[in-house]
Structure formats: C-alpha cells, structure tokens
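Everything below concerns the one structure shown next.
Up next, subunit A:
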Amino acid sequence: MAVNYIPRRFTVIRDKNLCIDCGCCVRQCSNECHFFDGDGKTVVSDSENCVACHRCVDLCPTRALRIEKYVCDYRENANWTPQYQQEICRQAETGGVLLSGMGTPKPYPIYWDKILLNASQVTNPSIDPLREPMEIRTILGRKPEKITVEKKGKSTVEMPPQVIIETPIMFSAMSFGSISLNAQKSLAMAAKNLGTLFNTGEGGLHPDLKEYTDCAIVQVASGRFGVHKEYLNNSRFVEIKIGQGAKPGIGGHLPGEKVNVEVSNARMIPEGSDAISPAPHHDIYSIEDLRQLIWSIKQATDNKKPVSVKIAAVHNVAAIASGCVRAGADIVVIDGFRGGTGAAPTRIRDNVGIPIELALAAADQRLRDEGIRSRISLVAAGSFRCSADIVKAIALGADACYCASAPLIAMGCHMCQTCNTGKCNWGIATQRPELTKRLNPEIMHLRVENLINAWNHEIKEIMGGMGINSVDSLRGNRLMLRGIGLSEKELEILGIMHAGE
Partner candidate 1 sequence: MLKEGQVRIPSGCAIAAIIDRKGGLINGSEIIKSISLMHDRSNGLGGGFAAYGIYPEHKDEYAFHIFFENKEAHQKCEEFLFKHFNIDVAERIPTKKVASISNGPDIWRYFGRVNRVRMKNSRLDEGEYVVQCVTKINAAYDGAYIFSSGKNMGCFKAVGFPEDVGEFYMLDRYDAYLWTAHGRFPTNTPGWWGGAHPFNILDWSIVHNGEISSYDANRRYIEQFGYKCTMQTDTEVITYLFDHLIRHHGLPANVAADVLTAPEWDEIDRMDDEKKEYFTNLRAIYSGALVNGPFSVILGSNKGLLAINDRLKLRSLTAAVKGDRAYFASEESAIRIICPDPDKVWSVSGADPVFVPLEIENKEDE
Partner candidate 2 sequence: MKKYIIIGASAAGLACAEQIRKEDKNCSITVLTREAYLPYSRPSISYYLKGAVKENDMYLRSPNYYIEKGIDIVTSAPVRSIDKKNKTVKAGRKAYSYDKLCICTGSKPFVPPIKNINGKVNAYTFLDLASTKAVKAKANGNTKAVVIGAGLIGMKAAEGLSKICKSVDVVELSPRILPSILDEKSARSVKKYIEENGHIVFHLGDTVTEAKSNANRITSVVLKSGKELECDMLILAVGVRPETELAEKAGIKVERGIVTNPETMQTSDKSIYAAGDCTVSVDMLDGSKRVIALYPNAVYQGTAAGSQMAGGDIKLDGAYSVNAIDFYGLRICTCGLINAVGEQYSDRTVRSGDKYKRLIFENNRLVGFVLINASENAGIYTSLIENKTDLSEIKTDIFDTPSLFMFDKAEREKRLKGEIA
C-alpha cells in the first residue's frame, strides 16, 4: 500500500473473551474491516477502513466489538490542526476537491442551544396535553388576503390549493439515487401514516412509490431529472429547488456507478451516466425567470398544486425569500447551512451559508414587515435534532420544519459521513442491492413514525406548558423564546429578548 501520510481514524477493538466467531461482523461490513483468519474460523479485524458506522457493533450478538477513536498525536498547533494537515495530505495525493457527506461537523454556533423556551406559571394555566386537545395540524399554501362569507358558517372565498399536514414536521428532499429506494419508501410509508409529506428530491418518483403520491413533494431541480407532467401531478406540492443549505451555489453530482437501472428509469437518464445537476437552473438567471417557472408548473398542474421554492440560507436570504413570494411561491423553504447532503465539497459545506435560526428569523420578520407573511407558508430546514428545535423554529416563525438527518438516524444512520462512498452499511446512502436490502421498510417506517410521534408528543407537551393548545398560536410567538449568552445583535436578528428580561 502506498504511504499516504494519514493515520487511520478508528480502531476496532474485539474482546476475544466475548467474540463467538459467528462471523456476523464479517458478513456485515462493506468496508471489509472484519474477516476470518487463515483457519477459516477465527474472526479478526483490520481497522484501516473503519468509518465508525457501528453496523458490526450493533449487530454483534455478544457485544464483543467497540470502536475507538484512533489517537495519534501531532505536535500541538491550534492553527494547523490535525484535520487540516490530513486534508492537505489527501489533496496532495489526489489533487481533487474534498468531498463529504451529511451536515457540517464544524463547531459553528447552534442557536437552538442558545434559545430557551417559556412556560406558564400562576397567571396562566399550563395545559395538560393528555386531557385537552393539543393541535399541531398545519396548513401550507398560499392564503387569500381575507375570507369572504355569505354568513357565519358559510365561506364564499375561493381558496388556492392548501396542503394539510398533521404535524409541522415533514421529511426533506432526499433523492432516490442519493438514498436507496427502501429508505425513501420507509419515509413515504411513515409520511402516509403520520399524515405528513416526504420529498422525492431531484431523483424522480420511482413507480414503487405511486401509492404514496398523496404524501409526496416532488422536486424540480436544476437537473430536471425525472420531471414530466405526470410526475408534477403525482404530488401534494411541487418544490423548485434553487439551493441546498449544505452546498449553496453548488449543483449536484450523482456518480454513474450509482445510476443503476432503477435510478436511471426514475431520473430518465441513461444507465451508468453521471447525473449532474448544474449549479444554477439554466432557465433561471433572475427572479422574473423564477416567476415564469412557477407559472409553468402551475399550468402543468392545472393550478391544483402549491409550488414551493427552496433556497439555501445565504447572506441576503430575507430579501430573496420576499422575492420568491412575490414571484408566486406559495411556500418558501429556507435551508440552513448545517443541513445534510449526500455529498458536498467539504469547503463549501463547512464555509458557505448562514445558520437557519438567523435566516428564518430574518426572513419571517422581513415578510411581516412587508405584510405578506400570512399569505404564504414558510418552511425551515437544516438540522433539527429534537422536538425543542422544532418548537423554537416555529416560535421564530416557521410554519413547518423539514427533517432528514433525524429520520435517517432513526433508520440506522450513524453520521459516519461517508454517504459519498456508496458503501452505506445501513442500506441508506447506497444502491448496492446487498446493502439496500438491509433496510426493511416494514421496520424502518415504524421507527420513523415512532420518532415523529415522540416528537409530536414532546411538542404538545411543550406547547401545553406554554398554555398554548394550537400550533397556530406558537407560530411566530417569539415571546416564548429567550436568548442565553447571545449578543445584542444576535438577539435583535432573532427578534427575541435575553433570558431574564
């Protein structure tokens, strides 16, 4: 093996007192870290390729395996950290752009962790969600300015298409191709049972998911993969993807080896060809072009589907969001820079964009200042780790939140950040049949449902504590938030007071 100047990252530790040599790890590791020794009976490990995905750890019947960080000290240097040195070595070797999967691991501030929630005491009773109805049903879509009635009880207003979801949590775009069909199907099944939506991403809609079109958001991205009239109509709403939080300004690249027959059919591209999504939509060079595309999609769907526009959280996100609304978007999705991805250039992922909290707060306020916030829906995306993050996002002004990483973790993802290798041991970010079959939708949709149901319960619990029994009254209710350890400027942008105020 060529010397590559980079120490390995992990050590697999096998407790020989516990190992029964059953070989489960051998057969489960797609990185070939485990193998039978020369005698054909004793299992041993080679840590070189370990990515700490824990597939072996979790399946080992006797818990004989442990993964440890491989510690190999460099001379201390706060500037030239081991990571930068290693990345330089990797680039010195390959001459290529560094690629990574999932969201940025860099320690940028996570404002969710610097925002605290309120609860009722004395002056206002908290509500017990087990005894009182606690509503989290959410309606997305463009709203008319006002209702018109014939009389009390009879509405005469003509409503644009609305999408009712039973939880403010939706599953964000993950294309078939970047994730396996089984993973997408699990999300679709969960969405159906939860009364929410999943998003096809830009990979087209696989025929196996036809029965889930009622809970599908279909995406139109710069590559226009799999886009045709039927695709647009097989949905609850259509999403135009302008950008992605993890890689603003960057297109996508699904390597040809992942484009098998199924992926090729769904995307309508030749088998084995690279699926390249250009950085921009080449028919959208300005806001008026976006207006035309929205209009075209509405024509193609007979005005029956709301159209959303997904943008990455960049510096002037508030103005862009406002522009999208004025261009006709019924739903604006803002994707923060901590959001996940199947593969992104590492430098882009770790350096471009702004956090969703600030972007959301700024956009919500901007739309309110312009008096158009209540006319459209605002969806936040980009790393929601728990129900409290969701509650905070809604209180900042989001109608609903897009989650992707959390349901993936529910399905087995361990954030090993090697999605781009296509060797996902959990059958998620891979198209290899021997790996994708590891993800049984019958199990995984239940795990995802359990997760979202748990979050729903927690959201209701938190709302109850606040004395709120409808998510409508949480939305934009920033008085329920207080900052902790934030600067005046950050508080100002978030539109919240500091704890204790």
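Basically, contacts are C-beta pairs under 8 Å (C-beta built on N, C-alpha and C of every residue); 3 or more make two chains touch, one makes a residue touch a chain; residues count from 1.
The candidates were selected such that all candidates are chains of the complex that A comes from, given by their letters.
Everything numeric in this text was worked out from a predicted model, so none of it was measured.
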In-complex contact of subunit A, chosen from 1 or 2: 1
Subunit A to candidate 1 touching residues, read off their complex: 120, 122-125, 127, 132-133, 135, 137, 139, 141, 143-147, 149, 151-155, 157, 159, 162, 164, 368-369, 371-374, 397, 466-470, 472-480
